[in-house]
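Note that one protein chain is taken out, while the other chains of the complex remain in position.
The block that comes next holds chain A.
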Amino acid sequence: MNWDWSAVSDFMPDFWEGLLVTLQILVLGSLISFVLGLVWALLMRSPSRWVTWPVGAVTEFVRNTPLLVQLFFLYYVLPEWGLTFSALATGVFAIGLHYSTYTMQVYRAGIEAVPAGQWEAATALNLPLRRTWSAVILPQAVRRVVPALGNYVIAMLKDTPMLMAISVLEMLGHARLFSQEHFQFTEPLTVIGVAFIVISYLASLALRALERRLAH
């Protein structure tokens, strides 16, 4: 096996394109999973079983079926219902939805970890329920769960190549195309492997910085 630097430089233009797509999936997918996960977690606290049962069933279903199946389903079945989105948009939504079923459990733990005394103080001050959530409970809960959410961002990064299955050309997609056209596998796959490590490392640094900023 010979390492060919010229193959690396030939791959670079494709690599940058793929990197951009991977980062898009990661950033948008994370945002969706953060927001949706919080929505699920809050809905699951509803006193009504008419809310908690369907939300519990749907999220349980999504968490326990493979992301790949969900990608195919959304990509091939939604258009039959008249809903057509780009492959990237479908993929971002699917991965965000999938991970929201994990982040909801993280939020739940964070919310339950806020001491009962905080709720009691809010009641004693007559704060409305909405304000109690937004000003007292959630700021404390979210601070507690940043490290755990961060771990799911890293896990999501490693799942981004699955979007290749619905023809999204992220880093692995570009590496595969390049390899097949040039019959050079080592260089492009090594380059994207290194890129994955670098992104996770930078993401973990950013998270640690965020944790420090949120500490009080």
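To be clear about the criterion, a residue touches a chain if its C-beta (ideal position, glycine included) is under 8 Å from a C-beta of that chain, and two chains touch if they have at least 3 such contacts; residues count from 1.
Just so we're on the same page, contacts and distances are computed from a predicted model.
The chain absent from the displayed complex carries the UniProt protein name "L-cystine ABC transporter ATP-binding protein YecC", chosen from "YCII-related domain-containing protein", "Response regulator transcription factor", "L-cystine ABC transporter ATP-binding protein YecC" or "2Fe-2S ferredoxin".
Within the set A:Val27, A:Ala89, A:Ala113 or A:Ala135, the residue that contacts the chain not displayed is A:Ala135. Remark: the omitted chain is touched by one listed residue; of A:Arg63, A:Arg143 or A:His182 this is A:Arg143. Listed here are the chain A residues that touch the chain not shown: 115, 117-118, 120-121, 123-128, 131, 135-136, 139-140, 143, 216.
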